[in-house]
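Below, a portion of the complex is reproduced, with chain positions unchanged.
Each chain carries a letter (A and B) given by its place in the written order, and its residues are counted from 1.
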Amino acid sequence: MKIGIVGATGYGGAELVRILKNHPHAEECILYSSSGQGNAYSETYPHMSGLVHQTLQPINMNTIKHEADVMFLATPPGVSSELTPQLAVAGIPVIDLSGDLRIQEPEVYEKWYKRTAAPEQTIEETVYGLSEINREHIKKAKLIANPGCFPTAVLLGLAPLVQNKLLDESFLIVDAKTGVSGAGRKASMGTHFSELNDNLKIYKVNEHQHTPEIEQLLKEWHPAMENITFSAHLVPMTRGIMATMYTQIKTNMSGDDLQSLYSEFYQDSYFVRVRPQGHFPATKEVWGSNFCDIGITIDERTNRVTVVSVIDNLMKGASGQAVQNLNIMNGWKEETGLTMTPIYP
Amino acid sequence: MKIGIVGATGYGGAELVRILKNHPHAEECILYSSSGQGNAYSETYPHMSGLVHQTLQPINMNTIKHEADVMFLATPPGVSSELTPQLAVAGIPVIDLSGDLRIQEPEVYEKWYKRTAAPEQTIEETVYGLSEINREHIKKAKLIANPGCFPTAVLLGLAPLVQNKLLDESFLIVDAKTGVSGAGRKASMGTHFSELNDNLKIYKVNEHQHTPEIEQLLKEWHPAMENITFSAHLVPMTRGIMATMYTQIKTNMSGDDLQSLYSEFYQDSYFVRVRPQGHFPATKEVWGSNFCDIGITIDERTNRVTVVSVIDNLMKGASGQAVQNLNIMNGWKEETGLTMTPIYP
């Protein structure tokens, strides 16, 4: 299979290149970029010297549709809204890593993203690619909206509670923390080393565009769910997301009950690892891999549940899950090309 | 004034030495340690070469009480419970940076700390040294329990809301994050560089011993307050605490109302800086200083308030506040010796 990557010079694109390099069904990768055409990819990313020999190709819709059998879009906001409809017409399956196609209601998209929504028809044809939950839809999909990094960690952490309607629908706090690579490769004051090192920041308080994405799924699973509180923090590390989630439980459940609920819910999901009672994952324990590790506990003093969910934001939070979706779409084993273990330390 | 520091080789002790080096009323510091007696302090801490010429002194209660006019205890758990009663008898004021004297109910202390509580009489004579709130009591105190690092950030962040009984007493989530120096100088797997660098951990979920300290004050201020949920995270940075707090507000308040409430509450407190609407502090913005910076906002979608409070855990969270209390006890200006600005970047 010939696989196109639009936006190959960003971090999401580079991670796709890394994964597909060792993917048994990736016959060839074509690397598209809005700049630097003709340059060797290894000039942009010297860590790929000797491993990736391609040069960067221009994003020309006339030729692009004859070159690739499937297209990953790892592009800045707004690009996918334009490219996807054209690729859809040309019959090329698309896995979109940007946020353009995730939100079903245009007005919600436009409120949070502050830009024009993608065409409605495109949105309608798009399947939300949360692999563990939407497998059956993904199998038949041509257009995939790959989930955001925070929503992946949050939704996998909450699905067993919400789908089983166990929590107080009006009480859900998500305190999320991320490494800096989630901000992409573009230099800015906000990602300047001296500003972030040995520092901890909160950002986009109550305004993060991943909020409606999370709420959309929660309400799909359980319409009584109310609006949530979501905060994002920038941690001085390169990779990793941890979502710490606090909710109130409606019924009487013990820690063991919770543990069983989660273990059973994910028993057929290779990439979700539920930790034993009293153990919580650290972000480094999934570093470089496609795992989502989850720890849960209940506090008897307050009857509140704390769920901790960690992922590598560039893997399960972006490119890893995108390849997992490629695998599902093609009927390949879900972990094909994704068997790399976490790297520790 | 001759000032004794017991536990001078820990990080809290070292920070006291740094502050008192430039404090106008610190005529002499005597550095006590349970090990290394006779060694030059600058062997333990070469950054003090040429600046601190003292050697380490043994902790001998017979002599210690004739040597110092006031005693800082920056000691491991359990030490202060033993030393403080003796120092009290000898009439020497004590500022205790350990957790030994903070909890009023022995059974609560013993449950969370899993060790024997200090003598009841000592506890009764002790004033909780949250400087901005307890100034009047501190002025007259002989024994000060210097607050924990997390409680300082949390309580200063919540005092205006709780003292004014504005929040839903049953809804309070505290998601706290700390740099590693809070764990002290003793080497352990949990503080090993390769285990923490580029990593984020949650620890002591629902079991952190600062929980009852926070609850004790909240209930003192507002008896209807219920138990809270408190989580601590270890961030790959050396100094800094951020407490992100989520609560539901009972009355109708705008962001401006909140802002005014906080600004007025702290208008006479030099070390608390309330940020303008929509601005939140980063930990580095108080690095090396005694400030506590606070940002607050309200989310109209949920009517929930988010409070962000940051401190330098070794300064306002330990030694800085300890010296602030020394100043208050002696009737000196509160910021005496504490005018160092944050260091950035």
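Note that in this section contacts are C-beta pairs under 8 Å (C-beta built on N, C-alpha and C of every residue); 3 or more make two chains touch, one makes a residue touch a chain.
Predicted model, so just to flag it, every value in this text is computed and none were measured.
Chemist: Please state how many copies of the single repeated sequence make up the complete complex in this structure file, given that 2 appear here.
Modeler: Taking the entire complex into account, the copy number is 4.
Everything that follows uses one rule, which is that only the chains that are shown with their structure count from here on.
Chemist: Between subunit A and subunit B, what distance separates the C-alpha centroids? Give it in angstrom.
Modeler: One centre to the other, that is 39 Å.
Chemist: Which residues of subunit B touch subunit A once you look at their complex with the stated criterion?
Modeler: Per the touch definition, subunit B meets subunit A at residues 171, 173, 175, 177, 179, 194-195, 197-203, 205-206, 226-229, 231, 233, 235-240, 242, 244, 246, 280, 282-284, 287, 295, 297, 299, 301-302, 304, 306, 308, 310, 345.
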